[in-house]
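Accompanying notes for the structure given below.
One protein chain omitted, others in place.
Naming follows writing order (A and B), and every chain is counted from residue 1.
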Amino acid sequence: MSATLAELAARFGCELRGDPDLVVDTVGTLTGAGANAVSFLANPLYRSELSRTNAAAVILEERFQAGCAAAALVTANPYATYARVAEFLHPPPLPVPGIHPSAWVAEGAQVPESVEIGPLAVVGRAACLGESVVIGPGAIVGEQARIGEGTRLLPRATILERVVIGARCVIHSGATIGADGFGFAQEEGAWTKVPQLGGVVIGDDVEIGTNTSIDRGTIEDTVIEDGVKLDNLIQIGHNVRVGEHTVMAALGGISGSTRIGRRCMIAGAVVMVGHIEICDDVLVTFHSTVTRSITQPGTFSGALPADEAKRWRRNAARFRSLDEAARRQLRERKDEG
Amino acid sequence: MSATLAELAARFGCELRGDPDLVVDTVGTLTGAGANAVSFLANPLYRSELSRTNAAAVILEERFQAGCAAAALVTANPYATYARVAEFLHPPPLPVPGIHPSAWVAEGAQVPESVEIGPLAVVGRAACLGESVVIGPGAIVGEQARIGEGTRLLPRATILERVVIGARCVIHSGATIGADGFGFAQEEGAWTKVPQLGGVVIGDDVEIGTNTSIDRGTIEDTVIEDGVKLDNLIQIGHNVRVGEHTVMAALGGISGSTRIGRRCMIAGAVVMVGHIEICDDVLVTFHSTVTRSITQPGTFSGALPADEAKRWRRNAARFRSLDEAARRQLRERKDEG
Partner (left out) sequence: MSATLAELAARFGCELRGDPDLVVDTVGTLTGAGANAVSFLANPLYRSELSRTNAAAVILEERFQAGCAAAALVTANPYATYARVAEFLHPPPLPVPGIHPSAWVAEGAQVPESVEIGPLAVVGRAACLGESVVIGPGAIVGEQARIGEGTRLLPRATILERVVIGARCVIHSGATIGADGFGFAQEEGAWTKVPQLGGVVIGDDVEIGTNTSIDRGTIEDTVIEDGVKLDNLIQIGHNVRVGEHTVMAALGGISGSTRIGRRCMIAGAVVMVGHIEICDDVLVTFHSTVTRSITQPGTFSGALPADEAKRWRRNAARFRSLDEAARRQLRERKDEG
């Protein structure tokens, strides 16, 4: 797709500073963009690159416009505007309706004519797909699962029985939704499986990353609300609830029955114990261990940065006797006093 | 399935306090259960809900019976009893014997008539399946692998060549058992692959979670003993041995050649270095880093809880100079003395 800068400015509500007739047909980074590309400045760190960019135009805030070597598409939210421009110039492929002959669709599954089902995919008995759903190659939809309109399952995504997914979701390769939660009762030194009878309910506009696991509830449902974005290799335990528009980066985990509020931002590799509650608008920084409920919005941290090994080892050794040293010191001061 | 309370009490060895003729057909949480449901109290934290529950009956210990608004099924181990009652009322589906026409079963594979093989599953050459095994949609059984009686592979579980799995196991979607261990020899700045010639041997009654990886041994076997339960997204390195009835929650990892004893309880996100030994009956709490062998039963911890970011940063900065500060202090005290 190509467009003039004037067309982009009009369509995406930007103020244009520069030649309205310039034609662009792709996007690029400030340093990599050519004369046919639109770039953007979202992170002020890269500001210095504005003066050297070869882009046709740069999407940016008013305050950075002065130093820009290219035409400027001025907007209050350059990153979101960039996202829209990029999608406009590179529209995602539309579903190609039809069921691939190598796929297996069970009798009784509801598959509207607008649905695309790829090679070697499986749609189980009594599953129900909405309009324009895409089931990628090798993806699996379990029995009685429901997939909302416009949702896309990428290759090898796995949706197990009775899981409910809303509209316009993206479920990436290897994601597994609706496996049994990890529930076992201890008895005479061994473990008895606790049946996992609940489901998983996922709202609209949710994105679930590759190889992420979301377990079904023990009795009631695990719930992922509208607009949640989960990155790759995340574990969501049984009975968890994640609130609207919360985002969570890769390699994190939420243990069973924990509830996360709305609009939280959870950085990569953050893990949370079970049975706690995180309120709305909480930000947790990289690789933190959350062990208690959080009842006030704010930012929480919990990782010690890596250090040169020799110094780290000495400090870690001190940590190991931190309490002992404090007690000794207290005694000494008392003796002195 | 439905049953009277009298039938449940008799079948599961409970003492019934309440109407023996009440009929139940499902289970529920204390707050969610309706008049046709059995609930349970396993965690004393939820005790206050006993007086308000609408459940037909609650499975609980003698000591909590007094406050219960419903009939009581009294037992010494309510959670294990609940697990059995739930399975009785909601029995898991039986295998539906037969090989789906879209599956591919190699010539020479041993597949008893009682086995269910789902759509688009693969059973490799000379694989050997026990009675009543279930191979779910898209699951893969490698060449010469052996799967014991009654074991179930959920959709897309992957068992590689020569892996041996015992009876009554459950292998969840995306789990990968028997890939090469991570072994490379360094040589002139590059890495030469060390052939991974061992196997994986998994005992009876083992459960392996979604997207968990268990690598084959380098020369001998990686071993998971009877009754072990591994949650999702766990890494088990080559040559590891995990002892009977040990449980391990999600996102953890055991590095190569480490041995874990029996009946250990390893919380989520715990990682262990290689070549160490953990004795029987060790409990490791959430997100710990285990770097040394543990030779005595007990509880071990290793995570610092997340804190309000400003305070965390100040404490982390102090940590960074902990040893330096201690040395300085020691010098000052000497100077004073």
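In this text, contacts are C-beta pairs under 8 Å (C-beta built on N, C-alpha and C of every residue); 3 or more make two chains touch, one makes a residue touch a chain.
No experiment lies behind these values; they were computed from the predicted model shown.
Q: In the full complex, which of A:Ala69, A:Ala106, A:Cys279 or A:Leu304 touches the chain missing from this view?
A: Answer from the full complex: A:Leu304 touches the omitted chain.
Q: Which listed residue (A:Val133, A:Ile177 or A:Leu233) would be found touching the missing chain in the intact complex?
A: Final answer for the missing-chain contact: A:Leu233.
Q: Considering the entire assembly, which residues of subunit B contact the chain that has been omitted?
A: Here the touching residues of subunit B are 102, 104, 120, 122, 124, 138, 140, 142, 156, 158, 160, 174, 176, 179-180, 182-187, 189-195, 197, 211, 213, 215, 219-220, 233, 235, 237, 251, 253, 255, 271, 273, 284-285, 288-292, 298-302, 304-305, 307, 311, 314-315, 317-319, 322, 325.
Q: Which residues does subunit A use to touch the chain missing from this display?
A: 27-29, 32, 42, 77, 79-80, 82-84, 86-87, 90, 92, 100, 102, 118-120, 137-138, 154-156, 170, 172-174, 205, 207, 209-211, 227, 229, 231-233, 245, 247, 249-251, 263, 268-269, 286-287, 303-309, 312-313, 316, 319-323, 326
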